[in-house]
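Pasting in a structure now, in structure tokens, and then I'll have a few things to ask.
Showing just some of the chains, left in place.
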């Protein structure tokens, strides 16, 4: 069975449900405290939360911790690296993904469900979606406003859309350029997503659209 | 008249400052001998006013600072 | 403290207490800590039935969900501090109730925030509203405990004031139960968490007095800066420590600070404590022993541990970057002794701190009910007025700022009659709160019963079987005969209604002296309830074409 590490920084708070979702997707998952070593895992997940209470900038302090050297190695080796919400913020601060997650255009925390249009199904994380499919997931963040100098250079995976897949301004909850909600690196093995797939992995919670992301990741790691 | 205003708002002495403490720790972990790190709130703006001192005082008391937990200082310069 | 109480203390002690002792006594004999005006009446409440594992008496109550799952629940108020400094007051209110749940050995799972304000036309009330919500949001979001429901009410009687109640549920396995009291001497007392400063000194006494006209200019020492980062670390470290089985007793430091926590922990079963106050890590220089003993600095917990286990637990606290210090010992003799740099600065019998005689104030019934006169207003106008009232409008602006999905359990999100948290693949926990101060003002007995009935209806509306209740009683000064009468009537109503439904109260809170510039608040009992629901049987709420709408009951 493939094994994933779910890294826990001081202030991380979505780790338990992220671990559960990975297990539901058919892999082993373990919460790993940021001071312990990342030994033999097939992939790494940086879950959501408020590492270091978002002091300085969201994800900034976590990105400078020693364990991130090991995460960089994982990324270089082509293993799957998934950053969810705060995890996405940490990946941009580390430079493993381009751009930055800035304060929401309306500078307040916002927790609500959104529609997402799936753009790129060629990544290890999105092979179980259809191109152009509209899925649902919740967001919960105050600094999710994605900014990058040149959006054309970014591999966009999810965009905020309406229920029909229209990527409109009304559907943009936080001001992200081009309604970008999730991206991968050029190689495709590092994904950052502001919406929370682990919160959309159970029909009782509202949707299982997020579970496919984990299943896709697990399947790919098995090969 | 137009003015360039800078307002600095600091937590009163003795109050818990978790933000300063955590960022200070982060810098020390990177190897720098940093102490007493504080993160005051800092506002910069232009103000059109005939009574800038009075207005800036009011702004601080009413909105920019919370007099229960903050001390504040400001500088007002004419815009050439 | 009242003169007759001071006299009684001198008599029981046989001498004049010194400065440190007076400070500790003042704090423990305050209304907020001692419940002297409410205890006789709270006895009326039913507190036992087949669902109850632990009723009132410790930091939170415990309800059986199934054989392997216990639910810990409590409710608390932070009215005064929030009326003075809404952001810090509300945030630290969340912190306090979360620690109450945590110290029984449970993982805090969800919050409700019944909050009440004056009319939004006034700027001060808008300020209080905006910052109470922001305080709850910033704190709850950072500690990763979802706020899944609550109430928001606006009323003229709360002008320039606010009622901030917070209820919390946690989940635990029976084998992890840790009581808040020790059952043997010789244990060490370990203080963990934030350093101690001058914040909140006289917090409980502050909460036991009415607010003066200039609420914003109240004593600065009542203000506390929230630190959810430390609180989250405390949650994880405490649970890891509890799971080792080596924690003999656990209390959080809230009202009354170290004095309250240590004396209650030791004294409940007849033991005593020695506290070395100079060992307490301080945030401000030059603090006196008196200040150390009554400070209400937040995000601190007190552990009772065998000497042999100190290092193991210390390792856990250090892993999470938390400061920890052995500050005292549990002793056989039921005395509370404080040392400062080798000198004894306080020595009181524990029961002098704990046994506060009750006070029965005068009661004067009042009649506020009068026949309703239906206003002469067109239906359209009436509809606009009601529909446009902040009390009716959607509260999405509020709960959209709360991360109500964290921990991945929220089945029914805010907006329904109750929230539902998934506990296993089959069952969920329903959680909701209600209060109706307008009804309580008109008729305190019926208003209280109405609150209970509303909670039960809300639980049933989401398909849940009610399990247990907690209550938060917000009242003005008990020294006002009409207020004290309304308090007694309220408790009678709460008791009768609960009995009628076969339900018990497992925990609660009383907040007296809620008034600003001599204006008392309406009697405001807030009830929160738990229920058990089958996930597959949660009723839908949408309407679709072809359905009929029915109303059960008589509309008056």
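Lettered A, B and C in written order, each chain numbered from 1.
As a working rule, contacts are C-beta pairs under 8 Å (C-beta built on N, C-alpha and C of every residue); 3 or more make two chains touch, one makes a residue touch a chain.
The structure presented is a predicted model; accordingly, all values stated were derived computationally and were not measured.
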Protein chain multiplicities, whole structure file: A x1, B x2, C x1
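Here is the rule we use: only the chains that are shown with their structure count from here on.
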Contact-richer chain pair [B-C vs A-C]: A-C
Between chain C and chain A, distance of the C-alpha-averaged centres to the nearest whole Å: 36
Multi-chain contact residues (two or more partners), chain A: 52-53, 55
Chain C: positions in contact with at least two other chains: 229
Of chain B, residues touching chain C in the complex: 11-12, 14-18, 22, 66-69
Contact footprint of chain B on chain C as seen in their complex: 84-85, 87-88, 194-195, 197-199, 216, 220, 223-225, 227, 229-230, 283-284, 297-298
Parts of chain A lying in touch with chain C, wherever the complex brings them together: 10-11, 13-14, 16-17, 20-21, 33, 35, 48-50, 52-55, 108-112, 138, 140, 196, 198-199, 201-202, 204-206
